[in-house]
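Left out: one protein chain. Kept in place: all the others.
The letters A, B, C, D and E name the chains in turn, as written, and every chain counts its residues from 1.
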Amino acid sequence: MGKLTIGCFASLVGSLNLDFAVKLSAAAMEKGHKVDLWVSGNGTMISIEEQRPFKDYSSLEKPLKELMDKGLNVTACEACAEARGYHDSNTLKGVKRFSMDWYLGSTFDADRVLHIGGE
Amino acid sequence: MGKLTIGCFASLVGSLNLDFAVKLSAAAMEKGHKVDLWVSGNGTMISIEEQRPFKDYSSLEKPLKELMDKGLNVTACEACAEARGYHDSNTLKGVKRFSMDWYLGSTFDADRVLHIGGE
Amino acid sequence: MKLVAFVSDYRMTVDTLDRLKPEKLGIILVQNGVYHATVKDKGNPSPLLDYSADYYVLKDDLETRGYTASDVVNSKVKVISFGDIVDLMFNDYDKSAWI
Amino acid sequence: MKLVAFVSDYRMTVDTLDRLKPEKLGIILVQNGVYHATVKDKGNPSPLLDYSADYYVLKDDLETRGYTASDVVNSKVKVISFGDIVDLMFNDYDKSAWI
Amino acid sequence: MATTKLGFIVQRPGYKSENPKLALTHAIASQSVEIYLNEGDLVTADIAFIGEGVLNCKKDQKAMETYDLSSTESHIKMALLLDLNVLVCREDLERYGMTENDIVIDAEEFGADMTVKVVPYAEITKMMEEMNHLLFF
Partner (left out) sequence: MATTKLGFIVQRPGYKSENPKLALTHAIASQSVEIYLNEGDLVTADIAFIGEGVLNCKKDQKAMETYDLSSTESHIKMALLLDLNVLVCREDLERYGMTENDIVIDAEEFGADMTVKVVPYAEITKMMEEMNHLLFF
């Protein structure tokens, strides 16, 4: 079994990029792979707690928590988060915050990297 | 002098759409117009306090506060904000939160409306 | 109607401008839309400059991207400020469209 | 290299695919990229289907937009799941590109 | 007693951006705008899908099943239920090989009387002329 590092970047909540990243993580873990998920730019939106679940908006807290319980490793870019007013104090439990070098470090022993950039 | 209603929607922080909206608001107010600024979708990012100012990211708290002191009327979509984990408790002082009908109400007596949608 | 359209992309993702036929059309190039005013693609000026419209480009957004008024390739595109945008919206057009 | 490219837009904003010449190319249509598999423009199938590549489309993203496997216009496009994407990435390709 | 007419023009496909859905939810909010207005005053919302925006109207969207997200289709139905005027450009439907059979046309199951109107682009131009303000998504 291998290791997959996913980076999900500056993208709209409404773009479903984060939803895609979470579902792909789940599928990879189900097949026994280890998954690191790095969120940067607007992707750091996924990292804060108490996002009220409405059916009109993507709501990823629940699936993310379930996956973290099973070993998904989620880290948010600290500077990108702070610039948006997301602080340690309202970070979702289990989500780590580090500098951008964490993402590069994660790729070191990754078998595959999927960087979700785009617009 | 007239009234300008600006709506700034689901857009990237990095897109400079919000920066554009704030600068246009300032220019309109300087010319004596009244300005309502509605932010919805990811645009609600502008509404939270304690966004740490880094030069690498747009930082609008300071200009926004200055304009609100001069009469700029800023309202964020409440549902869009809540869905992102932005609550009353960390809303920038002076920014109002209402349902989407507020935006439509604002257009009622607006002389001009600029709706910044796009991607 | 008198419509002022804001173009904020270089690579356009919509054809909307091809079909809007207002009595009077203004096009304001903002954000990455400024490249229509400064860059030629394989030697050709941007087809976005072919509409029957009055053209403007926002000075701040030109300068952000490394250009000045002297880089504007077509003299029909007028370099303007945020204040000018406000005046255009209030005095010359009655509706606006962010494309 | 063996490269799998993810296409997530219908209206493309980059030409990158025209120039990538890997030894083996896979194209996975996701998000609004699924329209390349289901929609013809003025009767013509999407030119995105013209590359020398193996084509896949994500079932969830088809269904989200109102389509099923039977709406896929070209039989060379295979309908796949998230699990299949993982297997393709690990077994058939060594690098990936989200275009 | 005055009316301000807003035209919501959707030019892009959905899901990749929240904008098409927000166009619908904001247009629907015209039904509760009176709390901000004097009695008798109104703000109305007409909606038009043009260009690739017509892809938002495809029926059988399974966004709830796949991403646990309400579909754009369900929002169009809600707009019909609330008697909003929803126009779809006929030429653009044809461009993408779609017919009225492929798109959401009514919301009979919710008791809506209103239906989606597939119209030539010229009628959408006419609608845009009649509006006080336009909002492009």
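To be clear about the criterion, contacts are C-beta pairs under 8 Å (C-beta built on N, C-alpha and C of every residue); 3 or more make two chains touch, one makes a residue touch a chain.
In this text, all values refer to a predicted model and were calculated from it rather than measured experimentally.
Undergrad: So there's a chain missing from this view; which of the remaining chains does it actually touch?
TA: A, B, C, D
Undergrad: Considering the complete complex, identify which of A:S25, A:S40, A:N73 or A:T91 is in touch with the unshown chain.
TA: For the chain that is not drawn, the touching residue is A:S40.
Undergrad: Tell me which stretches of chain D touch the chain missing from the display.
TA: Given the touch definition above, chain D has residues 1, 3, 13-16, 19-21, 95-99 touching the missing chain.
Undergrad: Residue by residue, what part of chain A touches the chain that was omitted?
TA: Answer for chain A: residues 7, 9-10, 40-42, 80, 99-110, 112-113, 115, 117-119 touch the chain left out.
Undergrad: Could I get the residues of chain C that touch the absent chain, sorted low to high?
TA: Within chain C, the residues touching the omitted chain are 8-11, 31-32, 35, 39-43, 60-61, 63-68.
The rule is short, and it goes like this: only the chains that are shown with their structure count from here on.
Undergrad: Any chance you could name the chains that touch chain B and chain C both?
TA: Common neighbours, chain B/chain C: E.
Undergrad: When contacts are scored as defined above, which chain pair ends up with more C-beta pairs, D-E or A-E?
TA: D-E
Undergrad: From the C-alpha centre of chain A to that of chain E, how far is it in Å?
TA: Using C-alpha averages as centres, the distance is 33 Å.
Undergrad: For chain C and chain D, let me know how many angstrom lie between their CA-based centres, rounded off.
TA: Distance between chain centres: 34 Å.
Undergrad: With chain centres taken as the means of their Cα atoms, state the distance from chain A to chain D in Å.
TA: 23
Undergrad: Considering chain A alone, which of its residues make contact with at least two other chains?
TA: 12-16, 56-57, 59, 119
Undergrad: Note the residues in chain D that touch 2 or more other chains, in rising order.
TA: Residue numbers touching two or more other chains: 8-9, 11, 13, 31, 60.
Undergrad: What are the touching chain pairs in this one?
TA: Chain-chain contacts present: A-B, A-D, A-E, B-C, B-E, C-D, C-E, D-E.
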